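Of the protein chains in this complex, one is absent; all others appear in place.
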């Protein structure tokens, strides 16, 4: 039960934080634009961003899409109960579905929490019943509809 | 109870979809790189991405960060119960906190669902008690810890 | 705690049942059409339907509308928790809203169960927060979205 | 995950709304009576009602019955948990029972919500145990009794 | 779904009510004692009590015991989840256990509610695991301990 | 936290148990009848029953009534949430209502559990709202209807 | 259901209580130190502590460890649902795991309550899925993370 404490030393300083904040607001900023805002030279920023990516602090550059704008009107947080020994296997399988945007194991009412995007309630019902529900080890699927996203 | 049906006509075709998929995977792709992959010319891609941004289909370009890598070891999905007439006001207020990454109104066990990032359980307890808990209209705060994020 | 048993004597026979079943399927059937199907004369049917209305067995003739077809895409079963002494008063108030189609007191997770029709999640959030939530005595509002109505 | 947005254009104007409201209050109104109230001629109303039926905006003309008046004293909202891949199949099967008035898939505590009418608690227990409970794929049945219907 | 209303006519008047109230307070009262208190003659009371028993209004004369006084310190309200088609069969089986004082089907969180008396928590655990838990069709057993009985 | 263990010595032997079992089945048995069944003399039984009453092992002789037979068709197990410092006071107050048959403090979903008898759902709603709900300190009232009593 | 009351007579007096309180605060106190504080001689204390151990009032002398200080950052209260007839067997099996610090049967939402210590959420997920989840008879595992231990 007792274990050797691993030493964790990650050097993240104020400059890294500022770069991350700028890139979260606009992931398309060039190194030059970031450099200007922070009053530093471009090569410094380039090296820092490179390091943040190599350390996997930045997992990826991406775009945030508004699902309703592309006809996906039903966004749901879907809790999933699984047979405990199949927890990891089922979680991995869920990651493969395009309709499922997020997958996490959690300590809430359900061991797995996902976010699903569907055209409407009818389509969500079909995804739950015909695509997700048939995965071996899944026992119960509990969707909660997102009424309105205000942030994130 | 009956209302005039608003006509919704959004022209999103296969090309838009492909561009969105590429940008979700790598938000730093240049128009030229996208053009090459889709065997189209750069100006077509530029116009399309511009349109996707103007229609607010692309909400923003951003970076996905790994919270644990910057010392934020406790990620929680936090349900919040509010006094019903204060639902929208409280939701707006929650958006202003840097510790809160997502805010949505929902039909689950709690009317508001958020995602919070904290250094550890002790800090999360403090945020809940001293920062979020004092907002007028909040009645109950129910955190569930994310054990492991597998997607999103 | 013990009370005089009220004698209840309602004469509903097989003919009444058949008439009710026909009218549930098509509330626009004329007395003549009903009479033909049941091989009886029109005046018998007329008297029976009249009696069913007078005894309040038939509460009203009405139409079933498909909310999605008139732009009301979000249908929700909404449980409402109230301050117990305000249960009846709040229930009465809820009946006055056009957005609320059904109101009942119940023994489920919530003392009041309603059905609400809204254009989308955003509008439902507004109704809950700004219209229903401000009613004195309401403590918690718990919506569950109807994904698909298969009967009724 | 992204899809072509289907154009939905349904022409429902103020007149249609007024007709629907009148018919919900009294489904037996003749076209002439509706015409008089709205100060229009009968043929206009006839065409409109015809169109509302053809577009399936009006699903059916029907009667609302008071179950207690015909000896059905126990009305219950019954949540049903099913094995996820059997969700649609079970929902369809439930629609065939006369004791079950409504069937819907939902995001509440249970994936299927129904309304059942029974003579008393003893009969409801029998329906649940002997009729509904034997359907393959049903795992849990959770009845909540309607104490009093105030609207709908 | 509609049925013939059975006429129920039970003649219970004020006198019956008074007799029932006296007998609930003291089930050992003689007919003579009841007669004196109500200022009637003994034979009237005898006939009435006889009728109350024949109509099964009085189910039985009994004694209320204080379980803690005979070493049964753990009284629990125990909810039981069953496989729905086995609801009635399991309910019947539960009635045969001496440790189980009450059995009812219910619309609460559990379809069957029972009251169990045990010497202590250890014995209750054993009853649940080894006696009740092995009954075919039982899926979950949820005990809640009675801290103090104030009435009944 | 540690306390002096009170010595509890109650002499309940096999004979007491047999007497209690006979009286639970039929509380009207005379001492002579009990004596005959147990092959003892009447004075032994008289002394034993007297002792059982004096030690408050027998709390009272009473009758079990069938509520439905006297027009009380709605029997409910009603959980009550109270403001914690008013727990004992509210429990005492609830004992005074004739409609409430049992009152206990409990470790279940609600701190107070009661059993209520009412004529129908409408009357139960009134009792909850107008009689019980107005008691100071009560926050939530959760009724579950007894569908059928099989024992006790 | 009625049983012979076992006489329980344990002689624990004020002196025993004081000794227990001192040892809970510091389990390393020598008999002499305890004797001085309580102004008694050492042999009295020695005999008393000996008796407390023999009567199993003191179950063991031990140390309280801070898990976070040895790299075990995730402490969870984990509720476990089991197939009822396997309750005792599963409970015994759980006691054998070093990651599980406490095991108790309970009347809460889950029949078994445990406390688990893990390095982080990822490791807890693995323990739940691969070590605990495979135990025959376990149906659901519900972890709740301890944010901060303030006492005990």
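Order as written gives the chain letters A, B, C, D, E, F and G; numbering starts at 1 within each chain.
Just so we're on the same page, contacts are C-beta pairs under 8 Å (C-beta built on N, C-alpha and C of every residue); 3 or more make two chains touch, one makes a residue touch a chain.
Quick caveat: nothing in here was measured; it's all calculated off a predicted structure.
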Option from F:22, F:38, F:87 or F:150 whose C-beta touches the chain left out: F:87
Touch with the omitted chain, as defined above, among G:82, G:100, G:118 or G:138: G:100
Residue numbers in chain E that touch the chain omitted from display: 73, 120-122, 124-125, 143, 145-148
Touching residues (missing chain, whole complex) on chain B: 65, 70-72, 76, 98-99, 101, 117, 119, 121, 125-126, 128-130, 132-134, 138, 140-145
Touch residues of chain F, complete complex, unshown partner: 1-6, 81, 83-88, 105, 107, 109, 111
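Going forward, only the chains that are shown with their structure count from here on.
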Required minimum of steps from chain C to chain G, each step between chains that touch: 2
Chain pair, C-F or C-D, that carries the greater number of C-beta contacts: C-D
When chain A is superposed on chain B by its C-alpha atoms, the rotation angle in degrees, nearest 5: 180
Centroid spacing, where centroids are CA-atom means, of chain B and chain E in whole angstrom: 55
Between chain C and chain E, centroid-to-centroid distance (C-alpha), Å: 36
Where chain A touches two or more other chains, by residue: 65, 70-71, 101, 105, 107, 109, 121, 125, 143-148
